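Note that this complex is displayed minus one protein chain, with the remaining chains in position.
Labels run A and B following the written order; every chain starts at residue 1.
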Amino acid sequence: MSRQYSAFALARHALQPDLAWERAWASPDPKPSYDVVIIGGGGHGLATAYYLAKNHGVRNVAVIERNYIGSGNVGRNTTLIRSNYMIGGNTAFFEHSMKLWEGLSHDLNFNCMVSQRGQIVLAVNPVQLDTFARRGNVMRLNGIDAELLDRGEVMKLLPYLDYSKEARWPVYGAIMQPRAGTVRHDAVAWGYARAASNLGVDIIENCEVTGFVMDGTKVTGVETSRGRINCGKAGIAVAGHTSHVAKMAGLRLPVESHILQAFVTEPIKPIVHHVVSWGAELFYLSQSDKGGLVFGGHIDGFNTYTQRGQFPRIQTVAECAVSLMPFVSRLRLLRHWGGIQDMTPDGSPFISRTPLKNLYLNGGWCYQGFKATPASGWTYAHTIANDDEHELNRCFSLDRFEKGRELDEFGIGNWTYKQ
Amino acid sequence: MKRFRRLAADGRIDRARPVGARFDGKPLQGFAGDTLASALLANNKVLVARSFKYHRPRGIVSAGIEEPNGLFTLGEDATTEPNVAATVTDLYDGLIARSQNAWPSPDFDLMSVNSLLSPLFQSGFYYKTFMGPFKGSWMFYEPFIRRAAGLGTATDLPDPDRYETRYEFCDVLVIGSGPAGLAAALTAGRSGARVILAEQDSDFGGSLLSGSDAEHEAWRTASVAELQGLDNVKIRTRTTVQGLYDANLAVLVERRDHLKPNARKGQSRQILTSLRAKMIVMATGSIERPMVFSNNDRPGVMLASALRTYANRYAVAPEKRAVIVTNNDSAYDAAVDLAKAGVAVTIADHRATVEASHFARAASHGIAVFPATGIADVEGAKGISRVKLSGAHAVSIDCDVLGMAGGWSPVVHLSSHGGIKPKYDEAIAGFVPGGFAPTQFGAGAMMGVFGLAAAVADGANAGAKAASAAGFGKTRLVYPPEHVTDRTYAILPVWSAPQHGKGKAFVDFQSDVTTKDVKNAHQEGYQSVEHLKRYTTLGMGTDQGKTSNINALALMAEHRGISIPEAGTTTFRPPYAPLTMGAIAGRTVGAHFRPVRRSPLHDWHEKNGATFIDAGLWKRAWYYAWAGNSPETAYVKEMELVRRNVGLSDVSTLGKIDVQGPDAAEFLNRIYVNGFAKLPVGKVRYGVMLNDDGVVIDDGTTARISDTQFYMTTTTAQAGEVMSWLEYLLQCHWTELNVQVASLTDEWAGMAVSGPKAREALKLAFPDIDVSNEALPYMGCRDVVFEGVTLRLLRMSFSGELAYEVHVGADHAIPLWEHILKAAAPLGIRPYGLEALASLRIEKGHVAGLELDHRNTLDDLGLGKMAGKEKDYVGKALRFREDCQSPDRWSLVGLELMEPDKKLRGGSILFAANDEIKGHGRGYITSVTWSTELNKFIALGLFQGGLKHEGEEIVAAFPLRNEQAKLKIVSPHFIDHEGARLNA
Partner (left out) sequence: MIIPCPWCGDRDHSEFRYGGDATKDRPKHGTGDLKEWHDYYFLFDNPKGPHTEYWQHVLGCRRWFRLSRNIATNEIGGLA
């Protein structure tokens, strides 16, 4: 059991150098049986376990992770949080997530460095600004903060953009969500793990699920690299590998696995004070508290389970960075890495029951898994505990394509042969 | 205190060429061949930096790319570049360097107060505090943390330099030009293979450049000379291989920063090459590790190999006394070379037994060796003054510098970029490559093969194998210099610091991670190497842990009671060293960020007062100067021209696809929801396409030119997508159809002649061509020849007026455009731009991009009746999914503003009159315009239930501007319901 973190605790340890800190989360061996087994010790899986214990009193829970916790996308993303969604269903879900973010450090007693520094999305022409305005209006009408900025207002906030005649696409205006921002991504995994562990959840690392134990169409357990674990219910939360795990239960899903790359420069003193996104091409950038500029773009564009990006995509993203912010040219790239993300036909996720009894699915997060983490865990816990979707995640059902109920937030259409 | 001096002779510096730079505002003298680091040391500048977190005094540690401490800000104003390692910065005249992350100076830094608070600043302390007193309190603390973090200060001015990217191919790429690399390149080169040798340093030779042996030097220069003489070999200095990607794509970056901007004369500052190599030989060498002990970060504590490099290569030696602490044999080379430079050297060797020849060599140079001895502590806060030894010879020794020889870490980074994890090699106490793809080879120190003779043999062998694998089987091996015998390399791994030192023992200098941080991380459960790294920030600095990685994970393995291989290692990712963003982007920035597509009429628009707007990649004429200078008013005049007279508009950006073949009609009949099989020759039809999911993807017109030929137009935005989609269906699925498609988008221009006087205008322009209603009725088309040029006349209308489109080969576009304007001048014809075009179509109720946003069904757009009941078409099955047929869907309506004093905005949200103004509403406005016909603002929008509500008054809300307006739902066809104008 990990004791309360505070400035006083830090001072106590500073004065007593030999006083050891407790483990942040316990590391037990798996028990033969649990009420609920969550497959995947990423942000969503750990959050689900935490809310199962906290909101639903379900504490006989194991989170099973094949590697170390947080080894997947929760530690590979660009750390952005926002709730600028306009399609019915998405709006309420992501705003719920934002509200949970706002109280998360307190709730978990773990500083996740929730930094609401504001996100500015730049429009390149009046037509694009109209589509942004629609988004902003919906946000306002749902009690979410949004502001429309003209070019002059953007120049004041972001003086370092290219406003010259050379700019290929001029800055025409922008929409801003002041409450959007960044969160220290690893801290989210660790904070949820510690809090869940304190509530009695078993967090089991280095344990890979290799199959499901079935009784007809009912799931009764999982086979793992550390033996069989029986369970009342099993929840999949392995975005990136969703198809791979679901296939063990015989499910075929509307999901492909794609690589999304992310980038960070060397650390510099504060210069970019917001999250900046661009409407010319998918590109987003912020500066971490450590000082590095963190940025990303599109997926590479073909399915892969390798975490290695292709160089042409790196060039595309660097071109965006330097064209939008010419000072970035002289900074240097320190690292780039890739995460494997589930892509779904409509760009929206699943938090849903499945055709199999006692098996639940959380996945298909596309570009937006990180910002969804708290609400995803919160609603997935509800779905697992009650064997029913919560009002907030009913739209993320697995059967929505059969019903023609796509959630196409960005209006790019379902894809077949295209990216 | 004087710690370093410039030797009177030798070294690879050019004493005939003094160089003057500036450091912290004062002159800094050196010679050509110096680095910034060697010049600083030669000038006895040792305390030159402060550490990241505790602001401890720091000096230069290494002589290479692994440097953790000696980071400076170069340049000034727009050329400011923070965080540059002095060890890889060539000294040149006019170089400006500043220290960073210290105030007012590294020597006296007020931020060093942090050091006193260091018990609070344990690893991860920020996860445990700054949470109160309220939710969101972090926003109060964050600015302080942010300002304290971040190393150097960047400029926000645009970079004045330019960069370029290029592509290259070769048979064998050799990375690194140490003994193994030179041997590999030369052996491969002798086979006739196209070889590229890339060296990150300013000269070839790798470790040879740090040596002092004349025979070795002769071998080096002969090898380089032979390489230079081979036409099939390219050798490059200052060129770092930053990453290896799938299929042997190597990314090389050549730096030319040593050339002053005026010497570059407009050339690029850096050049990035995407190189496809058939085979790759990695000869990337190894990096010496520091050792971990109390106060091991004090200025003057350096890598032993760096002391040797500074003495031999740069003629900079410690003033008098040096101590070297080691766990392996390589320290003796450094000690001997320092002794030769007149330094009194003491070796503290952790090992109880050392091979006798090393002792003998040491003795012959007057070097004292203390076996079974390590370092307990270092004294001297702003620079080492004395070391306290521990173990067998627990004495204190005064000294100027302390050299650390902790063993060598092979540079395995590139070998693991492809996903193959390195493996631990007990013999050298380091990680070596875990394997190679069949097209990749390793040689020399990076494989754990140390010693000149062994490395040369290994390199020659790898070069021969690589050449052979690339198809060049015949070569002559390269041999080492004649008299070389490699000395032994034995190592006794010693990872943890002795217990009795009181000071901090640093594992990662740049990130300020100490042994205590590693211990804490272990206690708290952050035990996997990735958790350790992420929790303590170990290895996350600009040096990416090149000196700290192994020590840290060895310490963690000790805490966990497991072996190093069991603990594993972190993933090495590109780039190998910090890589300038400008070099990655090259010339594809600013105005050249993405190509500009220009209509064939672009030059005319430009000369005649058009203002342009970006539409995807296209530059389109937005409005013309004749109509005014403001986009808000000019389009209204242009609309009036079309509604009352006649205007000419450029529609060349539309996608244009030639569809030919015996099955062309059947093909079109499948991809459009409406029938095309029976379209007569000489007729045009409007068509709508669905995706397989039943959602509308595009619309356009298609004309039947002959039985087997059609001319299709698509929207500007979807032209490329539609083309690929047609090809996909024909090539992958409907192979039974004999149809060919070809894009004519760039080959043909199109211009619309629109307005009540359109026919008169055409008559004036083409007096010999019959354009009467009978000869060319509405939705008719005809190819005609005018002055020897084929024109395609299509009578169709986007504006709703009597209108024609004239399509012509792109080369004839401007003469034809000018001819029409001139001929019809008596009618008052003028050009109109995109804004008017888009506004006229709103009045007519034609859907366009904002309505065709991939979310809408046919019925949503009021086009459901077009779909053939009997025929099959793409998307038919899924079009009838449950929710796609719901009566509650939002569908197309026309909207009129009821409050004349207000403005209507695109993106407004629609509500029924009695609705509470909140939530998602019942729809939204897609497109807005001022209507010259109705004298009010009108709009198209989507509204729940659509035209069932025709005539109802509703509300448009635009809360972003605190605006609301009353609207009326009307038919989207605001003008000419009967089509009288079209058919006139």
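FYI, a contact is a pair of C-beta atoms (placed from the backbone, for glycine too) under 8 Å apart; a residue touches a chain by one contact, two chains touch by 3 or more.
Given the structure is predicted, the values throughout are model-derived calculations rather than measurements.
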Determine which one of B:350, B:643, B:670 or B:922 touches the chain that has been left out. B:670
Which of these, B:246, B:319, B:379 or B:915, touches the one chain of the complex that we don't see? B:246
Touch as defined at the start, partner being the missing chain; which of A:48, A:304 or A:358 qualifies? A:304
Among A:143, A:227 or A:312, contact with the omitted chain is made only by A:312
In terms of residues, what is the contact footprint of the unshown chain on subunit A? 241, 243-244, 247, 252-257, 301-306, 308, 310, 312, 345, 401-402, 414-419
Just checking the interface: what residues of subunit B touch the absent partner chain? 246-247, 249, 276, 419, 670, 692-693, 724, 727-728, 731-734, 872, 877-878, 880-881
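Note that only the chains that are shown with their structure count from here on.
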For subunit A paired with subunit B, centre-to-centre distance based on mean C-alpha positions, whole Å: 22
Across the complex, what residues on subunit A touch subunit B? 5-7, 9-11, 13-15, 17, 20-25, 27, 67-68, 70-71, 75, 86, 88, 91, 102-103, 105-106, 109-116, 124-127, 130-138, 140-143, 146-148, 159-160, 162, 164, 166-170, 184, 186-187, 190-191, 205, 265-271, 280, 287, 289-291, 306-311, 314-315, 318-323, 326-337, 345, 401-406, 408, 411-414, 416-418
Subunit B residues within the subunit A interface of the complex: 79-83, 119-120, 122, 125-132, 135-136, 138-139, 142-143, 145-147, 149-159, 161, 163, 165, 243, 245-246, 249, 251, 274, 417-419, 516, 520, 523-526, 528, 530-531, 534-535, 537, 540-542, 544, 573-575, 578-582, 584-586, 588-594, 596, 613-615, 631, 691-695, 697, 721, 724-725, 728, 849-850, 853-855, 878, 881-885, 905-909, 917-921, 924, 957-961
